[in-house]
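Here the complex is missing a single protein chain, while all its other protein chains stay put.
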Amino acid sequence: MSNTTMPIELPAQEKPAVFTAQRLVRFSDCDPAGMVFYPQYFVMLNGLIEDWFTQALRVNYATLLGPRSIGLPMASLQCDFKKPSRMGESITFHLRLLRQGNRSLTLSLRCNGTLAPQTLRWSAEFVIVTTSLASGLSISIPQDIAHGIARWRTLSEEST
Amino acid sequence: MSNTTMPIELPAQEKPAVFTAQRLVRFSDCDPAGMVFYPQYFVMLNGLIEDWFTQALRVNYATLLGPRSIGLPMASLQCDFKKPSRMGESITFHLRLLRQGNRSLTLSLRCNGTLAPQTLRWSAEFVIVTTSLASGLSISIPQDIAHGIARWRTLSEEST
Amino acid sequence: MSNTTMPIELPAQEKPAVFTAQRLVRFSDCDPAGMVFYPQYFVMLNGLIEDWFTQALRVNYATLLGPRSIGLPMASLQCDFKKPSRMGESITFHLRLLRQGNRSLTLSLRCNGTLAPQTLRWSAEFVIVTTSLASGLSISIPQDIAHGIARWRTLSEEST
Partner (left out) sequence: MSNTTMPIELPAQEKPAVFTAQRLVRFSDCDPAGMVFYPQYFVMLNGLIEDWFTQALRVNYATLLGPRSIGLPMASLQCDFKKPSRMGESITFHLRLLRQGNRSLTLSLRCNGTLAPQTLRWSAEFVIVTTSLASGLSISIPQDIAHGIARWRTLSEEST
């Protein structure tokens, strides 16, 4: 199989598909300053990606990383932390797919307060790669993931 | 104020009040064996207690530990781990109040698989103490918590 | 192979073997009250058991749980939390082997402040079981672990 990367530049959408979830900031997320300890934001982000796969793409994340031995490691990550989030607050995550490569997905995240004025807490842009957990090498995006993405984008367009 | 402890032996209930919650076992909960790493069970348990306070007792947990500076530290803990829980499973937590002291609550936890046959994963009995975060000393259980517990137990009795 | 359990009651030692380690309480260990969040104590305890295996018993923990697919899950646990530990403190862990079963080890832990007056922070007694990660079933304690324990106890007796 060819190794050549021919990334799919996602066609512009008026309202690009977004996967949204809310989360309570818990005691266990917070540091001695009473704010979310930022590594915990990445634990939340991993949960968001899990739910995006299982709920939106209809590809079971636990089966993917378990029996199917397909990994989704973070390859690169760029974040800005704007305002702290505090214990007891609800925060909302917005996940968008920016670019679909042959072996990788580029996504963006915005996390803001759930309540008005919904201040931005942090934002990120990152790349995850599909890999074989056996070989540790990158693999083409599995078909069910590609189909799941296509369906999710279509459904999202229709619902706007 | 008297320091004497006069624990309330909770009157026997035919169906004692129980606070129940479900939780997906996530990738981030699991160890290299693909099972929940047990310290993570205690992070889940802390979240369950948070939700019991805020949802069932109607005492805002974040306000309690934040502005009100009242702590709820674990004083003692006894657990048995029976079966592992794996990534992607749903597990259910059942929290019961066993004994209400002047300055402490004794609770039990049962955690089982959500789906039949609902195998027991782990169980615990533990004591949490109400403390002043300023002094570090134990304090009497605040009135709103005591009222919240009484209301929760009554509502729970009526609903059976 | 017989399944019968004939636990080795460890012969009384005047000064029973103890594995000791120190640890700085870090920002990431602490909760919004500035104290160690107790689930983090169990992460520390797991690290202590790792070091006891690798350094004292000379059985490589990572090889055991990785290539050798032998698990060491916690089966039961009893703890008392006496005093909080705060960010920046050094705390000391003392691990003792209380009982060596055919398929399990019963251990005790004492954790105190490193500096005088070395106040007790928490103590625990717990049972870990040797298991096959493939089958999930308990297995006899592997010979190298049994030998490692015997050598560690002898060396420890000689050094007193």
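Brief remarks on what is shown
The chains carry the letters A, B and C, assigned in the order they are written, with residues numbered from 1 in each.
Everything that follows uses one rule, which is that a residue touches a chain if its C-beta (ideal position, glycine included) is under 8 Å from a C-beta of that chain, and two chains touch if they have at least 3 such contacts.
Computed from a predicted structure; not experimentally measured.
The chain that is not drawn here is touched, among residues C:18, C:43, C:98 or C:139, by C:43. Listed here are the chain B residues that touch the chain not shown: 27-28, 30-34, 37, 39, 87. Chain C meets the missing chain through residues 25-28, 34, 43, 46-47, 50, 60-63, 65-66, 86-89.
Across the interface with the omitted chain, chain A contributes residues 32-33, 35, 37-40, 42-43, 46, 65-66, 71, 73-81, 84, 133, 136.
In this section, only the chains that are shown with their structure count from here on.
Centroid analysis (C-alpha atoms only) places A farthest from chain B.
Remark: chain A and chain B have CA centroids separated by 31 Å (rounded to whole angstrom). Centroids of chain A and chain C (each the mean of its C-alpha atoms) stand 38 Å apart. Chain centres here are Cα averages; for chain B and chain C they lie 26 Å apart. In chain B, the positions touching at least two other chains are 43, 46, 65-66.
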